[in-house]
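The complex appears here minus one protein chain, its other protein chains still in place.
Right after this comes chain A.
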Amino acid sequence: MNILVLGVGNLLMQDEGVGVRALEALEARFLIPPAVELLDGGTAGLELLNQLACRDALIIVDAVNSGRPPGTVVRFEGEQVPAVFRKKISPHQLGISDLLAVARLTDLLPQHVVLFGVQPAQLGTGLELSPQVAGVLEEVTLLIALELASFGADLVPKSAAPAPVLTPSGKGAPPVRLSCRLPA
């Protein structure tokens, strides 16, 4: 498996940058295996097309307005993902929506597409996440790690201390609160 984890968002606008912050947290905590690439996509769109080529799976992490309380994490997969961006509930709807459409048109869309979205609380100018979103960063990080494990890419913690053991089956998964819901 060749997997791209794409953090999307603008680091200069607080919670807008949660996708990129989640990748930083993931990299700080785990050794990333060669089959996985973490990419800070910023607020780019079509420029990312090249990065989708030859991937088996794409995991996008972004701020997503799902109308739920700040810090709520939602997970979408497959056909749901382009629909989220088409419905404009992510601030990057246009760039990523175009990217996914064009990737499909050129047969570059990976077979598996998953989106983790975090409900933002503050979108002002600034480098800091809001407390509500900062508080779920660990949860998001572990959810990405679990997702990667489900694709057969096990992440090894950098320090043995509090980190959970992750396996492909998800057994031995960390005791985190999953606020992650699938939409109806």
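As a working rule, contacts are C-beta pairs under 8 Å (C-beta built on N, C-alpha and C of every residue); 3 or more make two chains touch, one makes a residue touch a chain; residues count from 1.
The rule is simple: contacts and distances are computed from a predicted model.
> Between "Glutathione import ATP-binding protein GsiA", "Copper transport protein", "ABC transporter permease subunit" or "Hydrogenase 2 large subunit", which matches the UniProt record of the unshown chain?
"Hydrogenase 2 large subunit"
> Among A:Gly19, A:Gly41 or A:Gly71, which one touches the chain that has been omitted from the display?
Of the candidates A:Gly19, A:Gly41 or A:Gly71, A:Gly41 is in touch with the missing chain.
> Considering the complete complex, identify which of A:Thr72, A:Ser97 or A:Thr141 is in touch with the unshown chain.
Residue touching the absent chain, from the options given: A:Ser97.
> On chain A, where is the contact patch with the chain that was removed from view?
10-13, 16, 39-51, 53, 65, 82, 86, 88, 91-92, 94-95, 97-98, 100-102, 104-106, 120, 123, 125-127
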